[in-house]
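Dumping the structure here so I can ask a few things about it.
All protein chains of the complex are present and in place, except for one that has been dropped.
Our next item is chain A:
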Amino acid sequence: MLKLTNVCAQYETGHDVVRAVDHVNLEIRENEIMGIAGESGCGKSTLMKLMYGLIEYPLSLTDGSIELKVAEGGGRHGTFLNEDIQKQWWKGISYVPQGAMHVMNPVSKIKSQFFDAVCDKSKDKKQLEKEIAEYLNELELPREVLSAYPHQLSGGMRQRVLIALATFLNPEIVFADEPTTALDVVVQRGILNMLSRVHKKTKNSMVMVSHDMGVHYQITDRLCIMYAGQVLEVGPTMKIFENPRHPYTQMLIHALPRIGDNSQKEGIKGAPPSLKNPPAGCRFSPRCPHCADECRKKRPTETWLDDGHMASCHLLTGKRRESFAEMEGK
């Protein structure tokens, strides 16, 4: 569906260069929900922009390629590369933004925002409105929202409307950029349920960016852990939660609270590196408890473990592999 090969991208800010995404390989498969997790500033949103084909100043693609394959009707498939992905906007791929507060035009009704996005002149408006109302009904949204203005809806309702707006044309990939930010947990749950309902119904792919591991646990099929612009670990979500292989993921999951577990949780000491001048070897090495000489000097390679589980860490290759496995066993 969507394939990223060795993607490097950077922001140019005056005389500085920020390498926000560095040698990323990733594939979004058909009918899956892919989660992208990582702390603030790790390149999640940049990666999302790249996948959406939104490559424009100050962001630029320096290496690699992004390839989108979508059905174009009549059994034919179209392939779109890098910026050309824009041609598929809203038809083939769509986007649910974060912060539903300000993404709707304050002076026009929800109805006309739907008409705007649909842009289908072959249908007359009455017919289209009926179809939209039916679709909203399927998603358990009241028909009345169509004649409301954005400010008349609550935050959760707005987010739901945006999801409906993004999925109405049945695109093959839906990107959701932190769709549950700034909402309380009850509403969050509603939004997540709605997303997975849409996913089950349409069988499309979904990419979900969030820093909330709980959200990923609930909804995603596969999970990608990012750190400082690189992908550290990719694999089926359950596997990553049960058996994380990268030290960063291990520490991240260890820090999550669990029911019945009263032990004191510890954060990961230190702060992510500056992307203007990242560490030479493994980017996590300054904070890694298992850091050795080779970690500081050499970039770890991607190691495929079992069943599409990938992690890039020196501990998984070479001499230290056995001792690490032993330690993990304890």
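Here are some notes:
Heads up, the rule we're going with is that contacts are C-beta pairs under 8 Å (C-beta built on N, C-alpha and C of every residue); 3 or more make two chains touch, one makes a residue touch a chain; residues count from 1.
Everything below uses one rule, namely that contacts and distances are computed from a predicted model.
Per its UniProt entry, the chain excluded from the display bears the name "Peptide/nickel transport system permease protein", taken from "RNA polymerase sigma factor", "5-oxoprolinase", "Peptide/nickel transport system permease protein" or "Allophanate hydrolase".
Residue A:Ala117 is the one among A:Val17, A:Leu61, A:Ala117 or A:Ile253 that touches the chain not shown. Contact with the chain that does not appear here is found for just one residue of A:Trp89, A:Tyr135 or A:Tyr217, A:Trp89.
Considering the full assembly, A:His102 is the residue among A:His102, A:Lys126, A:Lys200 or A:Lys269 that touches the omitted chain. Residues of chain A that touch the chain left out of the display are 52, 54, 86, 89-91, 94-95, 97, 99, 101-109, 112, 116-117, 119, 149, 151.
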